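Everything below concerns the one structure shown next.
The complex is shown incomplete by one protein chain, all other protein chains being positioned as in the whole.
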Amino acid sequence: MKKLKKMGVAIALSTLMAPALADQMTVVSFGGAYGAAQQKHMLDPFMKETGHKILFENYSGGIAEIKAQVESGNILWDVVDVEVIDLERACSEGLLEVFPQDTLPAGDNGTAAKDDFGAEALANECGVGNIIWTILFSYNNETIQGGKPSRVADFFDTKTFPGKRALRKRPQVNMEWALIADGVPVDQVYDKLATEEGQKRAFAKLDTIKKDLVWFDSWSQAPQLLNDGGAVMVQSANGRIFDAIQKDNKPFEMVWDAHVYDLDVWAIVKGSKKKALAEEFIRFATSSKPEAGMQDVAYGPTRQSSYAYVDKNVIPKLPSAHLDKGLKASGEFWADYGESLGEKFNEWLLQ
Amino acid sequence: MSQIELTADQMVNTAGAGQVAPAQSSDQTILTAAEAAQARKNERRRKTVACLFVTPLLLFVLIAFIAPIGTMLYRSVYHPTVSQLIPDTLQSLSGWDDSTGIRPEDAVLNIFSLELQRLAKERKAGKLAEEINRARPGSSSLIKSTARKLKKIDRNELATGGADQLLALKPQWQEVELWRVIKRSGAPFTDKFYLTALDLSRDKAGDIVPRDTRIYLQLYWKSLKIALLITVLTAIIGFPLSYYLANAPAKTANTLMVFVLLPFWTSLLVRTTSWIALLQTNGVVNSFLQWTHIITEPIEMLYTQFSTVIAMTHILLPFMILPLYSVMKGIDPSYFRAALSLGAKPIPAFIRIYMPMTLPGISAGALLVFIISIGYYITPALVGGTDGQMISNIIAFHMQSSNNWELAAALGSLLLGLIMLLYWVYDRTVGVSNIKLG
Partner (left out) sequence: MNFPKYFTIWQKLGMHSLRLTAWLVLVFLMLPILVIIPLSFNAEPYFTFTQGMLALDPDAYSLKWYEEIINDDKWILAIKNSFYIGLCATVLATVLGTLAAIGLSNPVMPLQRMIMAMLLSPMIVPLIITAAGMYFFYTQLGLAGTYLGVIIAHAALGTPFVIITVNAALSGFDYSLMRASLGLGATPIQTFFKVIMPLIRPGVISGALFAFVTSFDEVVVILFMAGPEQRTIPRQMFSGLREQINPTILAVAVLLVVISALMLMTIEYLRARGERIRSGEI
């Protein structure tokens, strides 16, 4: 027994010792097909080129975890893929490092970085635009009944298109869509939502389909729900649906009406111990070629020079080809009303 | 999570609590003073030794467990963020009477403009914006955009004309309500998180009134109902099995006990995973029901209150069976047989003779299941969907997503208070030292 114990301890100490880590940093993004594309086109080439190790983690967005780390001084993450909707808040609260945008490399065609990137990609001093992506809804050709939905209003029309619909469990985008489906013009959505009656109107519209709604927490659940019959229409990040169609030949269809688009940026958590390495990674990841790799999941590059590498067939499927039908997500509005609407949304869910 | 078997037979006091020190009984003879002193010294020495054994763990638990919970309680009433961000403004606001309906004087606004400029330069304006926005939605963009613009204005100009600058940038700085909110947010000690946790708030005059948005009381109520339902279900399901096991031959009982203990020892994540596999739209249960033509369309079972209740009943069932079983084993079957042979009808005899004797087991199991289920987090989070969420899930939401840690702390404290009350009842009726494992 004693020998056995000693052996056990010895084994525990020798083989199960947590690996001592050399120069390594943690990069955090959204996982799923998007994470896989980033792994393939940004992280792996970077690791190969520089020899550094990257721990690649997933999160589901929001600034809570970054805030917790910065406020406690316990910095676990170095580079984070942040949605612009959260970026302004994170930056103004001092949760992110300022990124020296003048150190960004020129595009592969020689265009200087500040001319190559779209204005929105460099609009905030804390990050560098990484992708343009969008939230739209998609349906399954095999399960949809009553025709082919083409507008957001159809998502709310359970008479013509019976069946469950899935939305992400948060007020963002759902509130916008509810108003648009109720007839509010796209350019007035945020003004209306800032008023009490606008919010009531949105909830009233959501009420009409409440019993047919399925809620999910993470984008990767959206294609799964569409696939396993959990819902006939789902709200989704466009890339997840694109990936399911492209890679698994799923009979999914994307509806671009009133899609809500936004940018993602790479940013560095304030107080990161690997700041220099993190900056190096961001410079690499936002250079022309790695950016273009995001076409795997139909997310558009944020710099012009990348489009030279994008497959001609994919270009019409990028959000940038549909901006005229879309609505730009308002970071300012959600900084103002995210929390109060979040509470009202939770209350509404409970009713 | 915790694997507890409970032998709740209070009649037989099993744990160490009831032992009598042998020293007391034997000494009948009269002691000399020196002997008595020696005896007292020995007694003290033994006390010290016992305490020395306990002290390391006591310190460890105090630091590693009690202190963290203490700081959380403290956080629910102490929130100094705003008072640290704009101390001078708050100082000058202290002389302002917020019931007059007139905004503070220009001097106050001058001081505020200087502090806001400093915050903008230190990249802390967003923090102030978030705090104020929490009490008055829509203030965030006002504060942040003002701060951005103030950055470019000369300090000396603000010191004298800051008020005009503020009003020129955004007319909202005229509003009394905004200043009232700033003044109130500045108090470092506050009951507002407890008020929010109870769906209450303060009106303009400072009186406590019901809040427009009502979430938390509903959730507490729902958690209580779910916990109660699970407790009742475990009792109903657990009773016949415990009775059967207690009255089966020892060998059968021991073998069958493995089927109770294996789930008990299996990771709750494994058991939750199993329920996902069983209950999902294309899951085992739906496929089986469709295959047997009982249903034609799959039923939505996963991500509902039903899935939370059934998965938690499964997970907590052993906590009911084990104490019930050990109590039933201690019941002499001859009472029941005697009643029968004396001509009592079996069912009334069972209810009037047997059931009361199992009460210690039922109450021990029920309290334990109730205490554990009321604060459950993992299973509702994974299978609960929207209507299966419990109070723990909203605490996690405020910890992880909405960043409202103080509210999370207040909600947690209320839950903790409830659990402690139940724990106290448990200790009084069953006795914590009667808990036994495996």
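Just so it is clear, A and B label the chains in written order, and each chain counts residues from 1 on its own.
Everything below uses one rule, namely that a residue touches a chain if its C-beta (ideal position, glycine included) is under 8 Å from a C-beta of that chain, and two chains touch if they have at least 3 such contacts.
Predicted, not measured: the structure shown is a model, and the values here were computed from it.
Given the contact definition stated above, which residue among B:261, B:289 or B:344 touches the chain not shown here?
B:261
Have a look at B:118, B:134 or B:314 and name the one touching the chain we're not showing.
Answering carefully, the residue with contact to the hidden chain is B:314.
Touching the absent chain in the whole complex: find that residue among A:31, A:129, A:149 or A:239.
Here the residue in touch with the unshown chain is A:31.
Looking beyond the chains shown, say which of A:39, A:58 or A:246 touches the absent one.
A:58
In the complete assembly, which of A:51, A:73, A:147 or A:185 touches the absent chain?
Spelled out, the listed residue whose C-beta touches the missing chain is A:73.
In the complete complex, the non-displayed chain touches which residues of chain B?
1-4, 14-17, 19-22, 43, 46-47, 49-58, 60-61, 64-72, 75, 237-238, 240-241, 243-245, 248, 256, 258-263, 265-278, 280, 282-284, 287, 314, 317-318, 337, 340-341, 346, 371, 374-378, 381-382, 392, 395-396, 399-400, 405, 408-409, 412, 415-416, 419, 423, 427, 432-433, 435-438
Counting contacts across the full complex, list the positions on chain A that touch the omitted chain.
These residues of chain A touch the chain that is not shown: 12, 16-19, 21, 26, 31-32, 55, 57-58, 60, 68, 72-74, 76-77, 217-218, 220-221, 224, 228.
The rule is simple: only the chains that are shown with their structure count from here on.
Please compute the C-alpha centroid of chain A, do the same for chain B, then give the distance between them in whole Å.
Chain centres of chain A and chain B, defined by C-alpha means, are spaced 32 Å apart.
Flag every residue of chain A that touches chain B in the complex, lowest number first.
Touch residues, chain A against chain B: 62-65, 67-68, 88-89, 91-94, 164, 169, 194, 214-215, 228-230, 332-333, 335-337, 339-344, 346-347, 349-350.
For a test of understanding, state which residues of chain B touch chain A in their complex under the given definition.
So the residues of chain B touching chain A come out as 122-127, 129-130, 133-134, 137-141, 144, 147, 213-215, 218-219, 222, 280-282, 298, 300, 303, 385-386, 394, 397, 399-404.
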